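All protein chains of the complex are present and in place, except for one that has been dropped.
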Amino acid sequence: MAAKYNIQAIADLACLKIEDKDLGAFERHFEKILEYFATLEGVDTSGVDPMITPHGIQSPLRADQVKQELSVEKILENAPEVKDSLFKVPPVV
Amino acid sequence: MSSEYDVVIGLEIHAQLATQSKCFSAASTDFGLGHNENVSAVCAGMPGTLPVLNEQAVELSLKTALVLNCDVQKTSVFARKQYFYPDMPKGYQISQYERPIALNGYVDFYLDGEKNRVQLERAHMEEDAGKSTHFGEYTLINLNRAGIPLLEIVSRPEIKSAKQAAAYARTVRQALRYAEVCDGNLEEGSLRCDCNVSIKPKGQVELGTKVELKNINSFRFIEKALDYEIQRQIQCKMIGEPIVQETRLYDSVKNKTFSMRMKEEANDYRYFPEPDLLPLVLQQEDIERIKKTLPEHPTRRYERFVEELKLKPEDSELLTSEKALADFFEDVVAKIGNSQLVCNWVTGEFLRLFNDDESATWRNFPMSVSAFSELLEQVSNKTISANQAKEVLEDMWKTGQSASKIIKDKGLEQITDDSQIEKLVEKVLSENQDKVSEYQSGKDKLYGFFVGQVMKASKGQASPEVVNRLLKERLKK
Partner (left out) sequence: MFKKQSVSAYSKKVRAREASAEKTVTQLIDGQREPNKKLNAILEINERALQRAKEVDEGRFDKGRLTGVPILVKDNFCVAGQSATAASRILENFKPPYTAHCIQRLEDEGAIIIGKTNMDEFAMGSSNENSFFGPCRNPWNLDYVPGGSSGGSAAAVAAGLAPISVGSDTGGSIRQPASFCGVVGIKPTYGAVSRYGMIAFASSLDQAGTFGRSVADAALALEVMIDHDTRDATNVRTPFATLSTNKSLPLKGVRVGVVKEYMAADLNKELREAIEGNIETLKQQGCEIVDVSLPHTDYAIPVYYLVAASEASSNLSRYDGVRYGLRDLSSPTDEPLQDLNDFYKRTRSHGFGDEVKRRILLGTFSLSAGYFDAFYAKACQVRRLISDDFKNAYEKCDFIVGPVSTAPAFKMGEKKDDPISMYYNDILTTPASLAGLPSMSLPLGLSSERLPLGLQVIAPPFHDDKMVMFANALEELIGFTEVCNV
């Protein structure tokens, strides 16, 4: 599990910006963590069913019924910018 | 098209499932409402909100899977497909990935009289994103569509021509409409079709570079866009320009595809099982129950019309194009028999009136089976002539009155009674003794004159058939 990684590339995927001055600290942390986590490599997991959630076996379903829980005003009231009841963002390239 | 190349096409058809509420929330799927009015806290991806799967979305997916002859998966799993886009509220789309609800399957259809089969890879459930509208200075986002349930139907990349691709897509749409799982409206986006297309030198096994075409909003354009793209790729090959793996948009006005210039590098979707949902588990009894509700497949119905009802292929295709039309046709046949007569009337006058009537839709069918049957019965037992029946049908369409009432009001009933017509024949012949002699001495042309006179005497109501028969009998003497 000697993983090669590029913090900036990961940050890019996560839409985070790491300033150059902080890069070293993030890298050191990452390296330590991965070193620590390398212990997992030694566990024999052949044939082990991954556990995603603790107790669930099957999803409950909801009936196909319409319910208006929130007005459009409530939906928009926390938005940074709104125009014509639409969320507004800078031009998307 | 150049014959030096093989064309390889795969289609991804996104069908909007006809549910009342969204895939994971109780917000309405009704399109007509104002900006962001169909948005719940769940659709907006607000903190702390959670998805719960819509039962009807599952039923409709299952139904579609069965219609498309897929292997229904008793356990399927939702995953998160992660990427950032302003109209994607959670930063991920909930979509089935490794374990979809349906695998394999096939779609049969006829193209130029030959039976074709396109194999399917899978069909999986997912939620729709919102809609971005770009204005130079800013972009506006409407989340009304966010969270609408979709079923993505993925064909194997083995479609060989643009024409075959379009016919396949039409059949899928037809099947979805038959099963009433999707209204199949490409223009409104309730059905969307992405095409993957590549070319390779004839006989080469290895596939060429794949280009994805998006933004195709009619069946006609599927064929045109693919034809254009295939030609473009061949051109590239010929002038030695590399074909780039990319997404291209189709511009129907210019009939061209152009590059979206999207960064492909960011395509690490980091799928993982959606921990807010548990696996979707289907019981055998659910599958059996849905199976019982399946309509006959349109292609199978087409075959039956041709083989059993002996209808022409083009008529059968037309009649089976819409389930409501085919149902109407068959219901009328069940009532009065004579499938050819019914076929002629449905594909002829009925469809002409239907197409001219803007308020007529398949859902809101404009005529009842009994009303139409009654009219055709009058035609088949010769109460009225074909021309009169057309007139009556138009009146029925306009007024909603029954055929018999219109016929009665207009006094259109044919006289078919032998004794009544015999009297008229006698009268005409006795008034034209000289012409009778001329006719009998060989002037055959006069026969038409006698028919005309009898019809005139009956004010056009006499059955021409009876008139003919009686006249011939009488003139022989």
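For reference, chains read A and B in written order, and residue numbers begin at 1 within each chain.
Please note the rule applied: a residue touches a chain if its C-beta (ideal position, glycine included) is under 8 Å from a C-beta of that chain, and two chains touch if they have at least 3 such contacts.
Keep in mind the model is a prediction, meaning the values are calculated, not measured.
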Hidden partner chain, touching residue among B:35, B:90 or B:192: B:90
Touch with the missing chain holds, among B:201, B:275 or B:313, for B:275
Where the missing chain touches subunit B, by residue: 41, 44-53, 80, 82, 84-86, 89-92, 141, 143, 266, 268, 270-272, 275-278
List every residue of subunit A that touches the chain not included in the displayed model. 1, 3, 5, 7, 10-18, 22, 26, 29-30, 32-33, 36-37, 39-41, 43, 45, 48-56, 59-60, 62, 69-70, 74-75, 77-81, 87, 89-90, 92-93
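We adopt the following convention: only the chains that are shown with their structure count from here on.
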So what's the Cα centroid distance for subunit A and subunit B, whole Å? 41
Which subunit A residues qualify as touching subunit B in the complex? 12-13, 15, 52-53, 56-70, 72, 75-76, 83-92
Contact set on subunit B toward subunit A in their complex: 19-21, 26-28, 30, 34-37, 39-41, 44, 52-58, 84, 86, 132-143, 266, 268, 270, 273, 275, 277-281
